[in-house]
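In what follows, a single structure is set out as structure tokens and then discussed.
With one protein chain held back, the other chains of the complex are shown just where they sit.
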Amino acid sequence: MIKLTLKDQPTVPLEAEMLTPDQFSGLNLDAIRALPVFLGKRQLRVDDFFTVDGEPSDELEIHGDLAKVKYIGRAMTRGRIKVCGNVGMHLGAAMKGGSIEVTGNASDWIGGEMTGGLIHVHGNAGGQVGAAYRGSLSGMNNGTILIGGTAGLEVGMRMKRGIIAVKGQVRDFCGLQMKGGTILLMNGAEIRTGAWMIRGTIISLKPIKLLPTFPFACTYSPTFLRLIAKHVAPLGLSLPMDEQTGTYHRYSGDSSVPGKGEILVWQPRV
Amino acid sequence: MGGKVSCTLGEVKNRADFILYWGGNPAECHPRHFTKYTIMQKGKFLPEGRKGRTMVLVDIRETMSVKAADIFLQVRPGKDFEVVTALRALVKGNRVDTALVEETGLKLEQLQDLVDRMKRCKFGVIFFGMGLSMTRGKHMNSAAVLTLAAEMNAFTKFVAMPMRGHGNVAGADMVLRWTTGYPFGVNLCRGFPRFNPGEFSTVDLLVRGDIDAAFVLGADPGATMPQPGIDTLARVPTIVLDPKVTHTSKLARVHITTSVTGISSPGTAYRMDEVPLPLRPVLKSPYPSDEEVVRRIIAAVDKKSAWLPKPATMASGVM
Amino acid sequence: MTVTITQNATCTFCGCVCDDIELHDDGVKIIKTKAACSLGASWFVNHTAEKLYPDALIDGKEASVDDAVEAAAEYLHRANMPLVYGLSNVTCEAQREAVSLAEKIGAVIDSHTSL
Partner (left out) sequence: MLRITGGKVYDPANGINGEVRDICIADGKVVANVEGGRTIDANGMIVFPGGVDIHTHVAGAALNFARALTPENQRVAAKFLHTKETRMGIGGQTPTTFATGYLYAGMGYTTVVEAAVPVLSAKHTHEELRDTPIVDKACCLLMGNNELVMDLLEVGEYEKAKHIVAWLISAAKTYGIKAVNPGGVAAWKFGKDAKQIHSPIDGYNKVNPGMIIANLAKICDELGLPHPMHLHCNNLGVPGNVSTTLETMKLLEGNRAHMAHLQFHAYGGDDWHTMRSESVQLAEYFNTHPNLTCDAGAVLFGNAVTITADGPWQHLLYQLTGRKWGNLDVENETGCGIVPYTYKGSNLVNAVQWAVGLELLLLINDPWRIFLTTDHPNGACFWRYPEIIHLLMHADIRRERVRALPEAALSRIYLADLDREYTLYEIAIITSAGPARALGMKQKGHLGVGADADIAIYNQNPDGELMFRYPRYVLKGGEVAVEEGEIRSVKDGHEFVCQPSYDAGIEDYLKPVFQQQYTMSFENYPVDAERVHGMQIAECSYQKTT
């Protein structure tokens, strides 16, 4: 395992897209220390900010308050990164495989346009989780993102495939212009969930405020939920399935697009 | 995917028989908009002027502009996006939830009537103001109106346009686009332009405290930003160019007084419809122009060791 | 008092940017406007050629423009992530120079649009 420890908080954001198992592959510690990082307009070295110890490996542990450190795990294809602390924007953006775990909070754009792998944030996340960058046709195209806390605006914007699960509440525009995939809301959302969605599924275990363009369709407990339940079980999440305890209400939309997406809201029996 | 479908103001003057103002108060904020460009003018194809046009105003409260409107639709605060999205569904004849529509403060019949009028007109235009673009939903509210207007073209001619506020903010968009490829919030730190609103927009940078110096011209963020942003401007070295000593000047390390745009400094400004206009200054100012001062600062920077990004900066494909 | 009349002046107070304003000035003040709205009229009348403010301030103290320009250049050159912001109430020519400056100091450049 390679261990990096942040020496001092950078004064302005530090862009560190070199901090991935792929970039470290085949490099000894000195070579890793010499990799470039970008403090605003200055090109500096990894060891200007981090102490680097351990053995060359596909496993990487980063310690410190990295809230201003951006792009960790960018485009990684394999291996594992554990961030012990908070982390900055674009964590795991365009990631293809491997896994990232964050013990603290994460910022915006985590897993932006990712195509595979797993990101697990124990704390809160910012906005645009798994989203498309401005103007892009689609956001995350596979993979899994699990947020232990809350998440911000535009979670899963234009996502095409994959799963995003959030244990805390999410803010506005969750699933904005979604094209496919699944978003699991364990604790509901603020407003405009599923706005302009074309396809895909948003499941909320708490009642949520819907747009007028999501008319009620039916009550049901679809079998594919069992597949999703099986997929998220290893992440420590469980979906209520028992028809004795409740059902899902299905709202279809967004009829303004017009879209064939669905929002399933769990209704416990009273 | 929607888009942006617009026109210059003369097209509105000559043709628009349906004019919708959403979240703006032109009577007080753009006083000549009605008289010079829109409802009051006799147009080439609207010889009867005001009588030939329908004006609808959508806002959360009754403003001075209501008097000028044929129809006023009062929407509940924070419900604009819901209304526009419902309109997009109704335009296509799709289902909406009546009860949820009524939570917006408007009845389904009112929306249906609006849709019918929009489809019946020959040339429709929506002007949207900061009441729409600066409230909850922000850029998505603007996107909603722009998309509605684009989609209306399946039925009739329709355009939309933001009511730009500050003088030459449209010009800043234009200049940044041709020089950097992006309209605002452009990060040049890696030696080439990058764009990501929310990450590189000023209010976010200031509130997060992401910058370590600020150069402010043609604005007074010390009066308008949220307090944490103002704190950042006070903490880092801030430099201000302004014809007056502003709130920002008072918390800045450096202030330079400049001549007033259009009154003393010559040049170009863009109208809200992106038409460029020459400025005709009348008074000779005792102060240099912004243009001249910026040029002098560039000359002073040029004397120092040049900042030259290395090609490695591009290798990684960051956005 | 000689009064100069300027036709087709352009008002940059709001986004309408009306360019049909007639201005009467006495060399120091604009004393009369025609065609301008109330906002535009007060904008024109409230700006004069008088010297009401110091040329420049450094740390709140009066300074020469030369010294202020030097100080500005030093701060911006030294910064790791400077911001160039505003660009609304200035000419396109000034905006164009601001882009050039932002490029030389490796800045983020932004306008009111992003608010």
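We call the chains A, B and C, going by the order they appear; numbering starts again at 1 in every chain.
One rule holds in what follows: contacts are C-beta pairs under 8 Å (C-beta built on N, C-alpha and C of every residue); 3 or more make two chains touch, one makes a residue touch a chain.
The structure presented is a predicted model; accordingly, all values stated were derived computationally and were not measured.
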## Note on the structure
Absent chain's touching partners (shown only) are A, B, C
### Summary
Of B:G191, B:P243 or B:P281, the residue touching the omitted chain is B:G191
### Query
Contacts of chain A with the missing chain: which residues?
133-137
### Message
Using the document's contact rule, name the residues of chain B that touch the chain not shown here.
### Response
1-11, 13-15, 36-37, 44-45, 122-123, 150, 153-154, 156-157, 159, 173-174, 177-183, 188, 191-195, 268, 270, 274-278, 306-309, 311, 313-314, 319
### Query
Residues of chain C in contact with the chain that isn't shown?
7-8, 10, 19-20, 92, 96, 100, 103-104, 106
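Just so it is clear, only the chains that are shown with their structure count from here on.
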### Task
Find the geometric centre of each of chain A and chain C from their Cα atoms only, then give the gap between the two centres in Å, rounded to an integer.
44
### Task
Could you tell me the distance, in whole angstrom, between the mean C-alpha positions of chain A and chain B?
32
## Note on the structure
Expected list for chain A, residues touching two or more other chains, is 11-13, 40-41
### Message
Where in chain C do residues touch two or more of the other chains?
### Response
79-81, 105-107
### Task
Note which residues of chain B are touching chain A in the complex, please.
1, 81-82, 85-89, 92, 94-98, 100-101, 103-104, 136-137, 140, 188-191, 195-199, 210-212, 307, 309-310, 312-313, 316-319
### Message
Please output the residues of chain B touching chain C within their complex, sorted ascending.
### Response
29-33, 36-37, 134, 163-176, 179-180, 183-189, 191, 197, 200-203, 205-206, 210-219, 221, 224, 236-237, 239, 243-245, 249-250, 252-257, 260-272, 276-280, 282-291, 293-298, 300-304, 306-307, 309
### Task
Please name which positions on chain A make contact with chain B in the complex.
11-13, 15, 17-18, 36, 38, 40-41, 43, 68, 71, 74-75, 89-90, 93-94, 108-109, 112, 127-128, 133-134, 137, 172-173, 176, 192, 195-196, 210-216, 254-258
